[in-house]
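A single protein chain has been removed from this complex, and every other one stays in its place.
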Amino acid sequence: MTFEWSILIALAGAVVARPVSSVLGRHTGWAISLIPLFIFVSIFLHVAQVAGGEVLFAQLSWVPSLGVELAFRLDGFSLLFALLITGIGTLVTIYAGAYFAEKPSGELGRFLSLIMLFMTAMLGTVLSDNLIVMFVFWELTSLASFLLIGFDGHKEAARKSALQSLIVTGGGGLVLFAGLVVIGMTLGTFSFTEVLARSDELVASPWAGMIAVLIMIGAFTKSAQFPFHFWLPNAMAAPTPASAYLHSATMVKLGVFLLARFDAVFAEMPAYGHTLVVVGSLTMIVSALQALRAEGFKAVLAQSTVASLGILVMLIGLTGEVAAVATVGFILAHALYKAALFFCAGTAIHATGEASLGKLGGLARFLPVTAVAAVLASLSMAGLPPFVGFISKEYLFEAQLSSDWNVVPVAIAVLVNAVMVGVAGVVSIRPFYFKPERVSKVHHGETAGLLIGPMLLAAGGILIGLVPAPAAQWLIGPAASALYGQPIDVSFSLWHGLTPMLFLSALVVFIGALIVIKWTQIHTALKSFDHAYGFLGDRFYHGALNGVLGAARISTRLLQNGDQHRYTTIVLLTVIAGLVIAFFAAPSGDFLAGEGDIRISVALVLALTVIGAIATILVRSLIASLVSVGIVGFGSAVIFMLNGAPDLALTQIAVETLIVILMTAVLLRLPSRTRHSRTVSERRRDGLIAGGFAAAMFVALASIGVTPVDLRLSEYFGETSYLEAYGRNVVNVILVDYRAIDTLGEIAVVAIATIAAWGLLRGAIKPLRTKE
Amino acid sequence: MSVIFSTMSRLFFVLMLVASIYMLFRGHNEPGGGFIGGLFAALAFALLALADSVAAARKALIVHPVVLIGCGLFLAFLSGLPGLFSDGSFLTHWWAELGSTHLGTATIFDIGVFMVVIGGVLALVFRFYEGVEQ
Amino acid sequence: MSLIYAFAVAAQMGAGVYLLLSRHVMRILFGVVLLSTAANLLIFVSGGLQFTAPPVIPQGQQMLGEGAANPLPQALILTAIVIGFALVAFAAALVLKAYQSLGSVFTDEQNDAEELGSPFAKKAADNV
Partner (left out) sequence: MFDTLLLWPVILPLAGAALAAALHAFPAVQRQVALTTMVLTFGASLFLVDAVMEGAILTKAFGGWMPPFGIVFVADRFSAAMVVISSLLALCALVFAMGDLRQRQVRSGFYPLFLGLMIGVNGAFLTGDIFNLYVWFEVMLIATLGLITLDRTRAQIDGAIKYAVLNLFSTILFLMAVGLLYGATGTLNMADLAVVLPQTEPSAALTLTAMMFLLAFGIKAGFFPMFFWLPASYHTASIIVSAVFAGLLTKVGVYALFRVFTLLFEVDNGTLKPLIAVIAAGTMLFGVFGAAIQWDVRRILSFHIISQIGYIMLGLAVATPLALAGAVFYIIHHIVVKANLFFVAGAIHRATGSFDLRKSGGLMKASPLLAVLFAIPALSLAGIPPLSGFWAKFMVVDASFQGEAAWLAAVALFVGLLTIFSMSKIWIEAFWKEHPRAVRARPVPAVMLVPIAALGIITLAIGFNPEPLVAFSNLAAESMGDRTQLIGAFYGGEHTAGVTP
């Protein structure tokens, strides 16, 4: 089986999860976990191949007309991600099975289905070689995230956070999409492999800067970088297994994934890396501050996740192979310990029903194994030996020190890492070991399903730390090589000697320890600056959203205000504007027709119709208005008669009569006294509009007379009317033969109009008595 | 007076009906045709409705106006069908020569128009003048 | 001559547009009638008015002779007149019905459609 099938298998999992849950009930988690486990194993089988420097490809035709192929690529970097996704995914499904144990099984089924859908999307994103296919899956992750954050949709907070994450990541996705489309336009291909090969061409193109910006924005939203960092902490409204999976270990790293991928493409564009360092550092500072003042268990973890993402983005911005190794190592280390910590937090919250760190304490009595796992994971997070976190932190500092940046980023990194140490201490020691009096009993204890995940992940952290060689050789090395573009020999080890990095690590631990001890004081102190934090939170988002909605309200209120007069005015102004534009765009030349002989009779009748038309405006009484309308109608009948159109004249007279008859019936029922419906200024403006329209039509009609009409159609009708259609009245023959379908349509109009009127006036007309 | 008016209107009614049918059939060669003919006939009924009552006019019409519309439209549709067989083309008319006059499906088409116009106009007049009593 | 026609048609259209802008539904309807009459006249004018004999083939001849008016625009106008009549008739029915169910002939007093589910209303209107 080739690797690309894993996506389809995951999708199958999403489809079956709900039905399976109705059969297996509480055990569904265990059953479903076999699917990601199977994918994990099958991808793991490729490790040796990939570590040997091979890149696996697979391709299926999909939409060749648009240059979109189902192309997949498995190299060291995507392999690492695929393993993280499926490995942690396995643990998450197991954990979710236990977490939802008391809920109805349908809910568990729905949750697992979404988790599997998400896994499908993630696998697709990291494995795709075609940029559009990657985007397809990318947006699916946003959607799955939306559905999972709002999983408890009856809570308003969950709904709001879900919408926020969808707007931010979905909107970022659209920006990314623009970038991808421009890449396709510039290079004529959506294949990432080809883009990579022709990166110099891309960078040389005039669109390069725009592409870089668009892709960065897309990635920043997904990975919660400043100023889009706010959605991730709010996403903690999702059930904890989802938080552990999506919002710490995998999905939020997609932005990092993308930036790292494109780092190789934009290697020749220094501004790309510089921007990443700046944005990453800003994110680190902001989220570190936020972490110090956060209250909830999950909230603190979420803020530290944002900080970690900032570190990753900064690392990608640095150049050199050490930076590549540091990036990969930190991705791995962070995924292991952060997912474990979320699991532990979930168990603690689940057991007590209490989400605030300040109200938790002494949980180790009730949740002993969880407490151990939490401590192990947080030691890794704190970057203490012999955990994998320590190694990755050493690399981080090495990458920074070996880059050409000055001391500021290093100082930031030290401080932020110190905060991470503080967070690590606070989230493990405080709830589980401090203040045992705070929690006296728990609703639920530990079950096997709740323990497997954190224990395995925490153990993984220490295992890789103690025996780093296999992981370095099989996972980190190939992944870093794939990023760097050339093979890197990774010497991943605990002890590097007495280096500056070790000194920095020690400094970090020292400050971190201070933070743990002084946590409450710092927390209270920072709380007093609440108003300043608004700017670091989602005030920006709400401002933008409310701004757009406000603009929408105002524009809609102005346009769609319910007043027919406004509607007609705007439409007419538009029409006149269009005609004026057309007039000035028209070729200059004769547009006024030359004079023919003036026929006095016709001219008089025309004058009569004009008078009638003007009278309809001027007279106030509706009856008089109707009479004036009639004058215009009968006048044009006379015009028809005078110009050789007796059929028209007859019809016009008959129709005009009928209109008068019908309208009289209406007028009989309307109030006879009427008011001005328009103010004086409105009437003046309307008069101008009417004049403008009349002028435009005058020009159009006057210029039509310049050229004589081409009569070849009518000549043909004249010649064949009697001989082929057996009619002497050419007009009638046109109506019933040459253009009979017009007439058929016309009587259809009559039929439909009268049927509609028949239905409309059915039984609702009040009797009305007219004077004799 | 209303008796005289009513009687006169009945006389006019018959005359106008005859005139309308004349207009209908001469239309192919002289000014006229289904539409004008239909209007004449409808005006005849309308006169009856205005002079007498809507109910009387509806009684005189016998069929429901909407049904008349439907039948007329369907007749016009049917008149187009023969062409499909002779020529593979809708509304290609068939002609038969009777002496000096040509009779064809075009006439049937015109009758369809005639019926739709009567039904339509009457539907409107009946609805608009229902409840308007002298 | 064609300028006079153009002027007359344009004047009718101007009057029609002015009435169309009214808030009285009946006057709007008059505007529509004027506009469609003017539109028919426009077709008539732009179809050429050099000849004034009715386009009927005289008995004994087999083709339309010289001097007959252009029949095609006439046929088009006939269709347009009838269609215009049907639409105006329905619109008149609509006006009648509107006055009876909305109780007003002024469009600024007819707001039921916009109020239905309006985001600006304090209380969501019921769907009737």
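Order of writing sets the chain letters: A, B and C. Residues in each chain are counted from 1.
What we mean here is this: a contact is a pair of C-beta atoms (placed from the backbone, for glycine too) under 8 Å apart; a residue touches a chain by one contact, two chains touch by 3 or more.
Note that the structure is a prediction, hence the values are computed from the model and not measured.
A.B. asks: Just list which of the chains on display the missing one touches.
C.D. replies: A, B, C
A.B. asks: Which one, B:L17, B:A56 or B:C71, makes contact with the chain that was left out?
C.D. replies: B:C71
A.B. asks: For the chain left off this view, which of A:I391, A:A482 or A:L701 is in contact with it?
C.D. replies: A:L701
A.B. asks: Name every residue on subunit A in touch with the hidden partner chain.
C.D. replies: These residues of subunit A touch the chain that is not shown: 61-66, 132, 135-136, 139-140, 143, 146, 150, 153-154, 158-159, 162-163, 166-167, 170-171, 174-175, 177-178, 181-182, 184-185, 548-549, 551-553, 555-556, 559-560, 562, 564, 566-568, 570-572, 574-575, 578-579, 581-583, 585-587, 589, 591, 696-697, 699-701, 703-707, 709-713, 716-717, 720, 723-725, 737-742, 744-746, 748-749, 751-753, 755-756, 758-760, 762, 764.
A.B. asks: If you put the missing chain back, which residues of subunit C would it touch?
C.D. replies: Contacting residues on subunit C, toward the hidden partner: 20, 25, 28, 32, 35-36, 39, 42-43, 45-48, 62, 72-73, 76, 79-80, 83, 86-87, 90-91, 94-95, 97-98, 101-102, 107, 110-119, 124, 127-128.
A.B. asks: Spell out the interface residues on subunit B facing the chain that's missing from view.
C.D. replies: 64, 66-67, 69-74, 76-77, 80, 83-84, 87-93, 95
To be clear about the criterion, only the chains that are shown with their structure count from here on.
A.B. asks: So the centre of each chain is just the mean of its C-alpha atoms; given that, what is the distance between subunit A and subunit B in Å?
C.D. replies: About 61 Å separates the centre of subunit A from that of subunit B.
A.B. asks: Mind checking the centre-to-centre distance between subunit A and subunit C? Centres are C-alpha means, answer in whole Å.
C.D. replies: Measuring from centre to centre gives 46 Å for this pair.
A.B. asks: When the C-alpha atoms of subunit B and subunit C are each averaged to a single point, how far apart are the two points in Å?
C.D. replies: So the centre of subunit B lies 24 Å away from the centre of subunit C.
A.B. asks: Indicate the residues of subunit B shared as contacts by at least two other chains.
C.D. replies: In subunit B, residues 29-31, 35, 120, 124, 127-128 touch at least two other chains, as defined above.
A.B. asks: Tell me, which residues of subunit C touch at least two other chains?
C.D. replies: 54, 56, 78, 82, 86, 89, 92-93, 96
A.B. asks: Within their complex, state which residues of subunit C touch subunit B.
C.D. replies: Residue list for subunit C touching subunit B: 54, 56, 78, 82, 86, 89, 92-93, 96.
A.B. asks: Could you list, by residue number, the parts of subunit B that touch subunit C in their complex?
C.D. replies: Against subunit C, subunit B makes touches at 29-31, 35, 120, 124, 127-128.
A.B. asks: Across the complex, what residues on subunit B touch subunit A?
C.D. replies: 27-36, 39-40, 42-43, 46, 50, 65-66, 69-70, 72-73, 76-77, 80, 90-91, 93, 95, 102, 104, 106, 109-110, 112-113, 116-117, 119-121, 123-125, 127-134
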